[in-house]
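All protein chains but one are shown in place.
Now for chain A:
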Amino acid sequence: MTTLTVAAPPRRRPRLRTAVRPAHVATAAVLTLIVLAAAFPGLFTSASPVDTDPVHALTAPGAAHWFGTDQLGRDIFARVLYGTRTSVWLGLGSTVLAVAAGSVLGLAAALGGRWTDQALMRLVDALLALPPILLGLLAVTILGPGTLNVMIAIAVAFSPGYARLVRAEALVVRTSGYVESATVLGLRRPLLVVRHIVPNALGPLLVLATVGFGSSLIAASGLSFLGLGPQPPSPEWGTMLSEGRNFLATAWWIGVFPGAAITFTALSVNVVGRRAQARFTRRTDG
């Protein structure tokens, strides 16, 4: 959060083709912090995220506890830090799973012939008609709560979007000149898919996945908020948010800090995603 004040707007706009905006600097700083926190939470605090200390329960943010303590006296700063890995891993893992599942579906639809295409795309239509969080809830109801299951649930919820994109890209690439030449040259179909179609359909997919990571993170936190994600006492942002909701009037810090962590992470990744999207569109246009 301090990074926002660090980045003062430059007085003179540098004459570069892609201007470096303060938002980008802030984003980079936040993302670096997130990666560091996820990898080495112990760098930033010596406090334990699970040790209780009832004597110092509900201490307001201060020098001893930067983000205050919760009802059992646990240090919120440590919990938010240690929670980074779980929460980011939830968002990342579910996005990777969703992209993988979406790619398989999309490629199968694009290359599998008319009937496969019709059947798969109508299924995708049906899934897209439902809000992702509802699909996720349905999946987690069937699978049961837990970190891995939430990941799968979110992947199920977001994969239809990726399937759509991959199919569209694959259809474009399939009818392109170089693929036709490769076919004429006698390249076998599986090799053709791996060597030409997948790499060329991948660009837009990565952009969408970056933006999608933010949505997945929020959806996963939402499921955790409902008590379906990683189980206490392990720290996770959504779960912490849920624990803090009963104290908004008396101890705002329990809910506000994990909430801010979710917001800033999703926001930063989104900024990166949008920027990548802009660059990618320019590149393909030009």
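Basically, a residue touches a chain if its C-beta (ideal position, glycine included) is under 8 Å from a C-beta of that chain, and two chains touch if they have at least 3 such contacts; residues count from 1.
Here is the rule we go by: contacts and distances are computed from a predicted model.
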{"item": "Identity of the absent chain, which is to be given by its UniProt protein name, from \"Quinol oxidase subunit 1\", \"NADH-quinone oxidoreductase subunit N\", \"ABC transporter substrate-binding protein\" or \"Insulinase family protein\"", "value": "\"ABC transporter substrate-binding protein\""}
{"item": "Of A:V104, A:L202 or A:L226, the one touching the omitted chain in the full complex", "value": "A:L226"}
{"item": "Sole contact to the chain not displayed, among A:F44, A:W89, A:F247 or A:F280", "value": "A:F247"}
{"item": "Residues belonging to chain A that touch the chain removed from view", "value": "50-52, 54-55, 57, 71-73, 141, 144-146, 226-228, 231-233, 242-243, 245-250"}
